[in-house]
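All protein chains but one are shown in place.
Take a look at subunit A:
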């Protein structure tokens, strides 16, 4: 196949992804709405939240405990509530559509790579595709956790936003790279940076929802609204999901920064030069380190810690958009 054909195929796959994810977004929104309907038994959701809080640690394990073998295990209500009635079908199709969209996007990225004859992350357009793909991949990998599954509507919305920006403002035809980018360290460094970025996206969403939910839980029972936040997983399970996600993404980000330093040493003769891109990578890293410390600090756990995760994510986004577009430095070659 010719490069041109492949390039067009890749574009087509990206547009199909957008269409499928748009449907997925509708399904997620419907499923969220169904979940957020006031429950038939008044007060049910607050009871549930208490029991879930108590036993959340065993949540996923409970389902697999051997039932009739003579062992007793703790069970909890966290997961059972997820699918009831029509919500179940809608929720399942939301997840399936998201999986389908992610697979299409994966195909689009691979074909783009074939068309360009190199790793398909060399300009802002491609970064956005892969970032969106990484977020989708992380969602699919973690979808069995309720805290992540129920954040689906936000995750898909952000993926769509990234793809929408990619095909409108940042579209770049398939092209070769400028020589300084032609390096396998680039492939490794950028891949790690984008993967951790995709996963950080999930972490930021669960952290933000955790903040909302904790605020809700802090209110007296009688003053709690029974809408969206009431149907969210408990704050502590959101926090735990967020922590788990960051625990995965942080070393990957660390690796990305180190690989970047090695690349810089190879390209410019110094591994660290406080170039704006490097500086914001550092700021991102330090905020996430602060988040992990706050998680282990009495008095900072919970919402306060989550703010650090959000600060880290904002720094990451600024590095991605702000530095590429507004600040000139050695890294401003992103092809926009």
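Definition applied: contacts are C-beta pairs under 8 Å (C-beta built on N, C-alpha and C of every residue); 3 or more make two chains touch, one makes a residue touch a chain; residues count from 1.
What we mean here is this: contacts and distances are computed from a predicted model.
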So one subunit is absent here. Using its UniProt record, which name fits best from "Cytochrome c biogenesis protein ResB", "Aspartyl/glutamyl-tRNA(Asn/Gln) amidotransferase subunit B", "NADH-quinone oxidoreductase subunit E" or "Electron transfer flavoprotein subunit alpha"?
"Cytochrome c biogenesis protein ResB"
Residue, one of A:135, A:261 or A:309, that touches the chain absent here:
A:261
Residue among A:9, A:22 or A:289 that touches the chain left out of view:
A:289
Even though one chain is hidden, which residues of subunit A still touch it in the full complex?
53-58, 60-61, 64-66, 68-74, 173, 175-176, 178-180, 182-183, 185, 236, 240, 243-244, 247-248, 250-251, 254-255, 258, 261-263, 265-276, 279-280, 282-283, 286-287, 289-290, 293-301, 308, 311, 315, 323, 327-330
